[in-house]
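Okay, handing you the structure first.
With one protein chain removed, the remaining protein chains of the complex are shown where they sit.
Right, chain A next:
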Amino acid sequence: MSKTNQPDNTPVPTFRDQLLAGFRASEERMNGESKSALHQVRRAALQTFETLGFPTIKHEEWKYSNVAGLINKAYELEQPSALTAEELDVLQIPNLSGNILYFVNGQYRADLSRIVSPASEVQILSFREAMSEQSEAVGAYFSRLADFQDNAFTALNTAFAFDGVFIRVPDNKTVAEPIVMRFINDAREANVAAQPRNLIIAGRNAEVKVIESYRTLGEQSSFTNTVTEVSVARDARVEYYKVQNDTEQAYHIGTTQVRQADSSLFYSATVTLNGGFVRNNLNIVLDGEHCEAHMYGLYIPNGRQHIDNHTLVDHAKPNSYSNELYKGILEERSTGVFNGKIFVRPDAQKTNAYQSCKNVVLSPDATMNTKPQLEIYADDVKCSHGTTTGKLNEEALFYMQSRGIPKQQAQTLLMYAFAEDVLNKIKIDPIREYLEKVVAQKLAI
């Protein structure tokens, strides 16, 4: 029975109370696990969450993203779903081969998933499995990258870190097939919450491509709070894509925390097609020399959608390179936020860091807030940043019209070309083609 179906005079517990009770209940079900080191981390994280509470807009990092609407609801924390393989069919990305892992309402669904890469190439496990089968590796990385001390959502996710994906690529291995993680919230019956916790460990000179995809079904509210920790060892190469196509009633908070060692490459694209409230944190620590980090982003909100991208590149060592390009197209009453931090530590001489955020606001009721934040403590560096927010180029529209192209279509062509700049950075063809199609449909107005 869904909490939302209760009569109005029954006080609905706040989400916070519900979470605290949920944590206690899960502890009571544990046997020996409650004594484990991993669970001590969960406990500490819960305490931090209790102390911090959910952020308000008074918090500098949450100034433009108000989570009040998210936390004043109750959610089912462990809602079972009868979602079948047939129902998933419509959600498939055409022609996408490889490993596919399905999570429904936060729980791994082995029956729906498919692992094709040989175990010699990569270990792919659910986080739950990894806790027992790979406890040493989990212990070595879990919560070591994503600090929860000053982040309520990361603390909350850490406290509830029970399921998600564990990927470990041994040294010198290249994973031929991509690994697709599909997180589906089935909100057809009730408000649901899911908190996936993922750990990606790329060994020395290893190579892997991973995709996180988020999708909500149904009209009830959905809350996803995800944390992905990525460790990129020396000479390793990780391609990371995050694709979001959620409903207007979906709240998504996601943190991807990356640490790169010497001469490693992290290449990412975050594409948000739809979502009621989206907050993506992409934090990269370049903890080695001669690293390369690429960050691309595209968001195209309409209606009352709110999409917030916070990125942080921390140049901790010399001689590394980071490049960032985020683009947004905002329609109707939508809002967008881009906050891009670049730190260049005193030791990080010869850093090259570039950041660019470009936005087109198509409606007078849409709003975009951009904030580049560069803190440079080394003196021999090349850093640049630029943000632009403007309307569609009227002169270009007229030019196209004067050649016979109707205004609506000219606008679509211009917008699509604007978006394509980011989409063509996606190196997995079926993903790029799928996104190009959905973006074209959405922009066709």
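In the analysis below, a residue touches a chain if its C-beta (ideal position, glycine included) is under 8 Å from a C-beta of that chain, and two chains touch if they have at least 3 such contacts; residues count from 1.
Simple rule for what comes next: contacts and distances are computed from a predicted model.
This complex has a chain not shown, and the name its UniProt record holds, of "NADH-quinone oxidoreductase subunit K", "Sarcosine oxidase subunit alpha", "Sugar ABC transporter permease" or "Fe-S cluster assembly ATPase SufC", is "Fe-S cluster assembly ATPase SufC".
For the options A:Ala293, A:Leu414 or A:Leu435, the residue in contact with the chain missing from this view is A:Leu414. Across the entire complex, the residue among A:Ala137, A:Leu312 or A:Ile405 in touch with the chain not shown is A:Ile405. Mapped onto chain A, the interface with the missing chain covers residues 393-396, 398-407, 409, 413-414, 416-418, 420-421.
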